[in-house]
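My questions all concern the structure below.
Complex shown without one protein chain; remaining protein chains in place.
By letter and in written order, the chains are A and B; residue numbering begins at 1 in each of them.
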Amino acid sequence: MKAKHQRLTLALLALAAVIGAALLALSALKDQASFFYAPSDVERDGLPLGKAVRLGGMVEAGSIKHLPDGISIRFVVTDGQASVPVSFSGIVPDLFREKSGVVAEGHFQPDGSFVATNLLAKHDEKYMPPQVAGAMHETKSLEQ
Amino acid sequence: MKRVLLWVPLGAFALLFAVVASGLFRPSDHLVHSQMVGKALPQFTLPKMVPDAPGLASTTFTDGKPRLLNVFASWCIPCMAESPNLMALKQHGVEIDAVAVRDTPRNVEDFLKRFGNPYARIGDDRQSAVQLALGSSGVPETYVIDGHGRIVEQHIGDVRAEDVPALLAALKKAGG
Partner (left out) sequence: MIAEGGLAALWFAAALALLQLVLAAVALSRRQTAIGVEDMLAAVRPIAIVQGVLVVLAMLLLIAVFVESDMSVRLVAEDSSAAKPLIYKVAGAWGNHEGSMLLWVTILGLAGAAVALFERTLERKTLVATLGAQAAIALGFYAFLLFSSNPFARLDPPPPDGQGLNPLLQDPGLAFHPPTLYLGYVGISVAFSFAVGAMITRDVGPAFARAMRPWVLAAWIFLTIGITAGSYWAYYELGWGGWWFWDPVENASLMPWLAATALLHSVTVLATRDGLRAWTIMLAVVAFSMSMIGTFLVRSGILTSVHAFAIDPKRGAFILALLVIYIGGALALFALRVGTIRQGNTFEPISREGALVVNNLLLSVILGIVLIGTLYPIVAAAFGTQLSVGHPFFDSTAGPIALALVALMGIGPLLRWRRDDLRAGLKRIAIPAAVGVVALVALLVLAPGIHILPLLGLALAAGVAVASVAPLWGRDLKRTPLFTYGMVIAHLGIAVSLAGMASESAFNKETLVATRIGEPQHVGPYTVTLLGVRPVVGVNWSAVEGVLKASRGGASTTLLPQSRFFSTPPQMTNESAIKTVLDGQLYTVLGNQDDAGRWQLRLWWKPFVTLIWAGGALIAIGGALSLLGRLRRERRARRGEA
């Protein structure tokens, strides 16, 4: 093969590979990106069934119920307009409490409830999505 | 063909840049969507904090005049940073009322002496009760209230110089 042709072939190959990667990624993202929902989004747009999603909002006051097995809890996530019952088994994260922000990862059931596989509490600094980040500025104060 | 290919990386980079830049200049939009916007202020009455400014009650906000409600504390550093901008708002004829959170009269007086007093009224919210009812999770925060006691806007964090025109515009809109 001539040198010039080989160089062109390689360049085109690289281009094709990168475009291929982009197409593959974009088609996979359609199914596998996990969307963020607030309870009122669900009320408005219907249940996103069969997909891994994130549900964000506040833990409603008085809604946390501990089940007899000692590891499962139920609570209600609300955004002021609508609310969703959530169940979760596991160790709740630091600073998960009533009236504080939470993001639950999991999926919706056909009956409108949410099964969480993971909870991210508001102050888990590393894992807090921007969607509920509103309150972060308070830690900047120097109160003693 | 060859010539064009050589510019492809630069084009791809420009695309990448556009994505990242759009992300950088957007977050202030979707970071906080206040739950309180569009709602009526909660009912409250707070005693006065310092001798020369009256206390604050939710009924004050229903007199037909749009105004700002500032949640602050003397111990908070961004509050110090925003004080000149609140003074500037005052110069523009804006009436600013305040809720002083978890504070003491002496500290608030010192604070006002040092940084100026932009406030018409200051309510003493020692337990953060009103702050929480307002849906405020930290200090400082500034609410735009129309003349009927309804929250039009919630500004989280310190008011910067560049926020002043936006707040003035929001007040004007609330009044009209």
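Note that contacts are C-beta pairs under 8 Å (C-beta built on N, C-alpha and C of every residue); 3 or more make two chains touch, one makes a residue touch a chain.
Owing to the predicted nature of the structure, the values given are computational and were not obtained by experimental measurement.
The chain not shown here is in contact, across the full complex, with A, B. Touch with the hidden chain on the side of chain B covers residues 2-3, 6-7, 9-10, 13-14, 16-17, 19-28, 30-31, 157. Although one chain is hidden here, its contacts on chain A can still be listed: residues 1-4, 6-7, 10-11, 13-14, 17-18, 20-22, 24-26, 28-29, 32-36, 52, 54, 66, 68-71, 89-92, 94-95, 118, 123, 125-131, 133, 136-140, 142, 144.
The rule is short, and it goes like this: only the chains that are shown with their structure count from here on.
Chain B has its Cα centroid 28 Å from the Cα centroid of chain A.
Contact residues of chain B toward chain A in the complex are 1-2, 5, 8, 12, 27, 30-32, 34-35, 73, 75-78, 102, 137-139, 156-157.
By the touch rule above, chain A contacts chain B in their complex via residues 8, 11-12, 15, 18, 79-80, 130-131, 133-144.
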